[in-house]
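Complex shown without one protein chain; remaining protein chains in place.
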Amino acid sequence: AAVTPLSLYNGLPVQQAHPARLPPLLGTGDSVGVTLIATDTTVEIANGVQYNAWTFNGTVPGPVLHVRQGQTVNVTFVNRGHMPHSIDFHAAEVAPSVAYRTIAVGETLQFSFLARTAGAFVYHCGTPPVLLHMGNGMYGVIIVDPATPLPPADVSYVLLESEWYTQHAGGTVMNGDYAKMLAGTPDEMVFNGEAFQYNDQPLTARTGQRVRWYVLNAGPNRTSAFHVIGSMFAAVYPDGDAAHALTGVSTYVIGPGQGVVLDTIMRESGDYPFVDHSMRAMTMGAVGTLRVGPA
Amino acid sequence: AAVTPLSLYNGLPVQQAHPARLPPLLGTGDSVGVTLIATDTTVEIANGVQYNAWTFNGTVPGPVLHVRQGQTVNVTFVNRGHMPHSIDFHAAEVAPSVAYRTIAVGETLQFSFLARTAGAFVYHCGTPPVLLHMGNGMYGVIIVDPATPLPPADVSYVLLESEWYTQHAGGTVMNGDYAKMLAGTPDEMVFNGEAFQYNDQPLTARTGQRVRWYVLNAGPNRTSAFHVIGSMFAAVYPDGDAAHALTGVSTYVIGPGQGVVLDTIMRESGDYPFVDHSMRAMTMGAVGTLRVGPA
Partner (left out) sequence: AAVTPLSLYNGLPVQQAHPARLPPLLGTGDSVGVTLIATDTTVEIANGVQYNAWTFNGTVPGPVLHVRQGQTVNVTFVNRGHMPHSIDFHAAEVAPSVAYRTIAVGETLQFSFLARTAGAFVYHCGTPPVLLHMGNGMYGVIIVDPATPLPPADVSYVLLESEWYTQHAGGTVMNGDYAKMLAGTPDEMVFNGEAFQYNDQPLTARTGQRVRWYVLNAGPNRTSAFHVIGSMFAAVYPDGDAAHALTGVSTYVIGPGQGVVLDTIMRESGDYPFVDHSMRAMTMGAVGTLRVGPA
């Protein structure tokens, strides 16, 4: 039988999960700086299973960037990988033929953009074949806080779903499989890069807290459906704007390249699994746990 | 060639379709009681074709539950199947680690929840692998009427779309095929459990009537797109709230685990097919007929 990452998965708890908590703003001034470095790295995609990835800053996903609407983001993009790469921010409005141009190994690219639009946005490499660059891990999240704030949240998490398409490289290491990427037949689907990690290291909250979920889908291919078991989305902000919120929603569709902001408020202590409700996605890794303690 | 349920389908009209009409409220008081019993049963998935299913109350889908916002739902869940099972209501806000816990064969579980949120919600078994339990038929619908009513409807139907993944058990009987469930390659896609049934036993309405469609997707895997041929959704309530309605929509996407409420008003007598507009889904069974007679 074919060696898949889940056949190599050791089933033990991960010792450290990728950070999911929304980090602080990059800065409070009119502009913030961010440096993203393309590097090839081996990452963990399930406990005990590695993948020879192409990354931003050495992790998959890359770092979560947090800015506020109206700030200028000064980007420095450095290519320390082994092939040409580029960077595309869904939060930006810039000419891709200029700002998102592909640079050679060793080169640096600088550009700035104004974060005009609030919301949850992916960034990713846009060098052809984009399917391969994204399939190999070149994506991350930028959160733009609205100038008119949403209702204040007590705790905020960022979850970026994506797919892994693999072939066996040897031992416990996988490589990308472009034929599977083209066919759309993933071997894993994960939140923040690694299968099942938040079952082992649960996200946490307390009863009565407003938990804000920034949920995005890097694909590269699939449409997902986000649901928190035992809970209801008190608000869904399809465009990050409180005036357009839906209320009382159980499950929300998120296409590849899309992001959405959703709020939950748990009333009972306990463990609440969050899933891509496409059950094969959950089975292949797109599931975690929010552990809710007493207020 | 492989034996599939549609290769066994006898093509004759089904004599009795699964009920699609929204049933009355379970009760009008402050609380209602519901008993759901997990049982293994052979069900019909196309005329002349059976499936060895895991069910709630002996049918796939399980019974439609109809309550109103603000009622307390007292649930009794009994496991008379052959393996551990559980029950998860998308309408509820409860700690899954308590209310949705898996019980052994022969056991009974009781819990209550307040129907805080209006809308159309799935319920389903949540025992791992959920993909297998849902793939084998363990799902149903609960409708929660809003405290502030939607515009009154003249006739209301509930349609739960789902997929069947099969292997031949012998004769005209199929079993579930977990490898197909994992691969996301269904052999049938159906409304309310059985292919083509509402072409044979059409739903009915009259011209000028407001027909309310509660349409849900149990998956377990696919995103669907609901459309009524020859008609327009006068209103789409993405979250069951009239204040957030869209108007004049032809086709609406419904992810796995999601439900939506939609209204049509036909002006001409005739037959109106309703479909999952993913045409392979329609071809594999996700199509029925609304027969509209004169006012």
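Lettered A and B in written order, each chain numbered from 1.
In this section, a contact is a pair of C-beta atoms (placed from the backbone, for glycine too) under 8 Å apart; a residue touches a chain by one contact, two chains touch by 3 or more.
Treat the numbers as computed from the prediction; the structure is a model and nothing was measured.
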Discussion item. Looking at the full complex, which residue from B:H18, B:H133, B:R212 or B:H277 touches the chain that isn't shown here?
Written reply: B:H277
Response to the item:
Per the whole complex, from A:P5, A:G126, A:G176 or A:G285 the residue touching the absent chain is A:G126
Worksheet, complete the sentence: In the full complex, chain B touches the hidden chain through residues 185, 223-225, 227, 229-232, 236, 246-253, 266-273, 277-284, 292
Discussion item. Contact with the hidden chain only, please: which chain A residues?
Written reply: 88, 90-100, 116-119, 121-122, 126, 129-131, 134-135, 181-184, 219-223, 238-241, 244, 253-259
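FYI, only the chains that are shown with their structure count from here on.
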Response to the item:
Distance between the CA centroids of chain A and chain B (whole Å) is 32
